[in-house]
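Every protein chain of the complex appears in place save one, which is left out.
Up next, subunit A:
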Amino acid sequence: MAPQRSSSTSGSVKTGMTMTEKILAKAAEKSQVVPGDNIWVNVDVLMTHDVCGPGAFGIFKREFGENAKVWDSEKIVVIPDHYIFTTDKRANRNVDIMREHCREQNIKYFYDITDLGDFRANPDYKGVCHVALAQEGHCRPGEVLLGTDSHTCTAGAFGQFATGIGNTDAGFVLGTGKILLKVPPTMRFILDGEMPSYLQAKDLILQIIGEISVAGATYKTMEFSGTTIESLTMEERMTLCNMVVEAGGKNGVIPPDATTFNYVENRTSVPFQPVYSDGNASFVADYRFDVSKLEPVVAKPHSPDNRALARECKDVKIDRVYIGSCTGGKTEDFMAAAKLFHAAGKQVKVPTFLVPATQKVWMDVYALPVPGAGGKTCAQIFEEAGCDTPTSPSCGACLGGPADTYARLNEPQVCVSTTNRNFPGRMGHKEGQIYLASPYTAAASALTGHVTDPREFLQ
């Protein structure tokens, strides 16, 4: 553990720093920080959505004044995504409230939706905030990104510091562009080995959370590296960092590389500066995994750390499958599910709900050919397998939502889901039983009507 020295007394002697320490030091205009330091940090991007945005702006106006202006109208990204396709009047009102604020403050990035009947009629609307942030080029290595949502940690996949904050902290950032943070110590997770063809990033993170528990990373950074990580696509890296919060983690981070730069440079021309952990940086914990030995896992009800091998749950009868959310509703997630359905050539035995995270994901599902499927798109394969038609992109039923939310768990049913939490009542009904799983496992389970290891269909 790095010695507790304040930066002012150690100006010329530098201790090695981790990625997170470096990012925060730079954002605090300091040459050096150590875990435990409380520092004021400049914020590069603040994201909010329809659920917390009204509250955050409400606090901003109350504290800074009715006529106050935000610190930088180009650094705030407002993404309606949580309760969109509903007749709930308050939910609809909240999107209208955000429109008013964005208009008044001249917010550059507001991914608005006005026609709730047809999401495609809204050219600006994106969908799930964490996926939209990445797709629109707002995630860049070395930066500090805050969001009024716990899964803001997803962006750590881009080698930046990204974490969730509440409305009050967000109100403060809206006015000042700064936040007070305590520098977290870093836990290192080195994942090596070739990724088995039936394994996905979701299996990796469920494995890790099962290892360290839902509070195993509280107040800490989870840094992922190793040959397996280097082989992951950006979307898989996002899935990994997405669930860092489920272990209590403050932020997740992955060293940026060519894969990262490729993705980012195709979406933004804003310059960025990647940083990497020093060789002599101090880590508070070290975990190593040989990924080639891992098997598909699920998180059984009612905790993300209630890990079990998928094959050991094959007697669990299920009522439905849900594929969606920032965790498991991206293009590659649907590609994976489609690939398994195609390989199996069978029909699903239970209602299978598909909720693309964003407009772009929805379009990919309908337009992109699935490799090895003779030119068929995901949508065609899903239709042949008897899944529900892919629905309007949003957070959907991942968190239950208003009573009329599509695919909400309104009965005490058993659901295999590619989402991120399975605490009681998470998807709606308090006695609902949610098994968290990878898209492969979810698709396999849909085909058998039981929790199923994807190796049953993938060879």
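To be clear about the criterion, a contact is a pair of C-beta atoms (placed from the backbone, for glycine too) under 8 Å apart; a residue touches a chain by one contact, two chains touch by 3 or more; residues count from 1.
The rule is short, and it goes like this: contacts and distances are computed from a predicted model.
One subunit of the complex is not drawn; among "3-isopropylmalate dehydratase", "Ribosome-binding factor A", "Acyl-coenzyme A oxidase" or "Origin recognition complex subunit 4", its UniProt record names it "3-isopropylmalate dehydratase".
Taking the complete complex into account, A:Ala68 is the one of A:Ala68, A:Ile190 or A:Met363 that touches the chain left out. The chain omitted from view is touched by exactly one of A:Leu180, A:Val270 or A:Ala367, namely A:Leu180.
Of the options A:Gly156, A:Pro274, A:Pro356 or A:Gly400, the residue whose C-beta touches the omitted chain is A:Gly400. Panel shows subunit A; residues 4-9, 29, 36, 38, 40, 51-52, 54-55, 58-59, 62-65, 68-71, 82-83, 88, 90-91, 93-94, 97, 148-150, 152, 164-169, 171-172, 175-176, 178, 180-182, 214-215, 218-219, 245, 248, 250, 303, 399-403, 421, 423-426, 430-431 of it touch the chain omitted from the view.
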